[in-house]
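A single protein chain has been omitted from the complex, and every remaining protein chain is retained in its original position.
We just call them A and B in the order they show up, numbering each chain from 1.
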Amino acid sequence: MILSKEHELMRKNFRNFAETEFTKEIQDELDETGEFNWEIWNKMAKYGFAGTKIPVEYGGQGGDTLSYVLMNEEFARVCPVLAIYANTPNSLGGGPLLACGTEEQLQKYLTPAAQGKKHIVFALTEPGAGSDPGSMTTKAVQDGEYFVLNGRKCFISGAPFADYAIVYARTDLQSKGPKGISMFIVDMKLPGVSCGKPEHKMGINGYPTSDIILEDVRVHQSDLLGPLHKGYAVAMKTLDGGRIGVAAQSLGCAQGALEESIAYAKERKQFGKPISYNQGISFMLADMATEIEAARTLLYTTAQAKDAGDPNASMLCSMAKYYCSEMANRVCAKAVQIHGGYGYIKEYKVERFYRDARIMTLYEGTSQVQQIVISRSLLK
Amino acid sequence: MKAFVCVKQVPDTSGKVAVNDNGTLDRASMATITNPDDLAAVEAALKLKDECGCEVIVVSMGPPPAESMLRECLAMGADSAVLISGREFGGSDTFATSQIIAGGLSNLGIGEEDVIFCGRQAIDGDTAQVGPQIAEKLNLPQVTYAAEIHKQGKTLKVRRLLEDGYMTIEVQTPCLITCVKELNQPRYMTVSGILHCYEKPYQVLDYDALKDEPLIDPSTIGLKGSPTNIFRSFTPPQKGAGRMLTGSGEQMVSELVTNLAKKHII
């Protein structure tokens, strides 16, 4: 796709930011400590990246989905975990609020999130409700002006430092499956809210993930988000936005791995010549680049379809997420292969790309869940 | 109050440099960037805007593609952009260039509280001449090599770098300041800035627009008006490669040190 002048400039700007600010030191520190880097976060916030896709009236930048995709892609090309930083408020954090928040809720919660002053996380998954969120057991029982929440959410990205969580809980205890689920904006400082220990992850270290435990947490009814019992549909719609973000992150990760591989193949010499002279290597590079370009076209088209209100947008989001994330894993595996033994050593960037890519076919719906969404859409 | 910033689009000499057979630079095949010192000047002006709400106008002289650079400055936060462009201006040396830019600036109108910011020098020519020469032609005071700027009303306090220290200089507006890249870290563009940069005021001043300016005279602009000419340009020869030492680290070092000692170099 030929990008507009504005979108070309966005790519250039995001790339310049990532290449300048995501230093090797910061990336190594993120991977070693697993801790959130506030300095880089504040820089992203300063330039409005936390609100790229959020409307101007709510403190955002008013960008379209393609702008948001370019940001995730360019950030992930240098450091996949840092793509998540700016992504969260634009997608899973801000999405449910944008979908059905009242004006008051938007001003109170979305604006500071878009400006990077507060963190909102998305709390859907439970230990027993992953791909099947309909089987969630977290409950919210009305008590006068309050709802009392009890339950446990798991794998919540950003939970340890979040200010607010969008928590999904069953409000209609009689209903089964996806019905009778509501959304609440939960202040993480409320009595009864606690976080589990941050998980030790394979990759994307530097954006802590933990459980959120809710014990008799009293949430005021003004923090009920959207209509009662109807939260599940919003969750699914939000996930579309999240999926396109993961697709972009996957694409960037693959692009980064390809560029590392090209440089290495030209530099590394065996049998008296650069290894790129061997077709076994150069053809791998050709395959990687071709897959990346195909994925990019699918992804950008999806971004435009989403903004245009295309009825197939939801399916396209799943397709993009499915294809890009699987593609990133294939590309990163080849990248490690091209690097030989060095690809297994932490000093080389592809080692981290390979580990980071692994999450991409898992979170925000596994590849198999995407296949379900796509096939249902085809067969309906 | 207005802050004018003079910027130049330059070939990125840190990357691959292509040279034509006749020894001139193959500009067409090279990536272009905004001259780094000029970006510091843009940032200095935008900081002033943050502090006192002045209007920031970026000005460049160059061919039409320089628009992309000016749009980037607008996306960073500048309010309007002016491109001085025309065949009559081509081939200008620093003298003629400053003559034209000074003519353009006086056409735009320089007020009592205005400041003109320039980069210290451009990486393609490295002359550092255009800034001071604009100041001379506009009869304004100048401070070059600025590494720190404070403005209070019509007074600017500037830290000016010397090789062995610095001077603090006080100067009244209107004046011209040339900035070094150590002055600041230029801001990035914002998403909303990019979305609107093609809607902000942008004007092109060509020869016809400027020909009534006293500074714009066919005898002082373009190739004909340039006091200096290129007598010859050439590529320097590569120094012949020396010896690559071989063997283990110990062997290489021992051969090196023995040779240096033999030649009485150490």
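Observations on the model:
We adopt the following convention: a contact is a pair of C-beta atoms (placed from the backbone, for glycine too) under 8 Å apart; a residue touches a chain by one contact, two chains touch by 3 or more.
Simple rule for what comes next: contacts and distances are computed from a predicted model.
As stated in its UniProt record, the chain not included in the shown complex is "Electron transfer flavoprotein subunit alpha/FixB family protein", which appears among "Electron transfer flavoprotein subunit alpha/FixB family protein", "Bifunctional diguanylate cyclase/phosphodiesterase", "Imidazole glycerol phosphate synthase subunit HisF" or "ABC transporter permease".
Within the whole complex, the absent chain has one touching residue among B:Ile100, B:Ala128 or B:Leu183, and that is B:Ala128. By the touch definition given at the top, subunit B reaches the unshown chain through residues 11, 13-14, 17, 19, 23-25, 93-95, 98, 123-133, 135-137, 141-145, 157, 160-172, 175, 182, 226-239, 241-245, 249-250, 252-254, 256-257, 259-261, 265-266.
Just so we're on the same page, only the chains that are shown with their structure count from here on.
By the touch rule above, subunit B contacts subunit A in their complex via residues 68, 71-72, 75, 187-192, 194-195, 197-198.
Across the interface of their complex, subunit B is touched by residues 5-6, 9-10, 13, 16-17, 47-49, 52, 56, 61-63, 67, 71 of subunit A.
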